[in-house]
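Excluded from the complex is one protein chain; the other protein chains are retained at their positions.
Then we have chain A:
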């Protein structure tokens, strides 16, 4: 069981470092990106896993993002970088990319295919994926940015 969480944390950390490199963080921020992403992603897995909590992915994402935000805010004075520098890359492995393009795929198929049932089927694909994607992103941002506003002084004085 713990092996699954360890693997999830490890691959989330690698994903966060790689995706963070696209947005040019300071070099000292990479390690914090990895730590934050590993903690957040494995925590979400723990919440959604059937054998433990079996929570819905949207709520689990909200709680995991809150954890990521809190860790990021308290690590930011140590790294002397704004919390977003590793907060956002740490959230990237949780971005519902597959839902996003499945929604677009469903929309494209609605336009390209004819027939009442086929349209309904693809519209369902579009609507469910679009709603899930939007709600997950919204929960991620609310969860991750709430600690920034709760601990405003710590988060906005990190680069001081």
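Note that contacts are C-beta pairs under 8 Å (C-beta built on N, C-alpha and C of every residue); 3 or more make two chains touch, one makes a residue touch a chain; residues count from 1.
Here, contacts and distances are computed from a predicted model.
Novice: Could you tell me which of "Threonine/serine exporter family protein", "ABC transporter permease subunit", "Thiazole synthase" or "Ascorbate-specific PTS system EIIA component" is the UniProt name of the chain missing from the displayed complex?
Specialist: The correct option from "Threonine/serine exporter family protein", "ABC transporter permease subunit", "Thiazole synthase" or "Ascorbate-specific PTS system EIIA component" is "Threonine/serine exporter family protein", the UniProt name of the unshown chain.
Novice: Need a quick check: the contact residues on chain A for the chain that isn't drawn.
Specialist: Where chain A meets the chain not shown: residues 7-8, 11-12, 14-26, 29, 41, 80-82, 84-85, 88, 91-93, 95, 97-98, 100-102, 104-106, 108-109, 122, 125, 137-138, 140-142, 144-145, 156-160.
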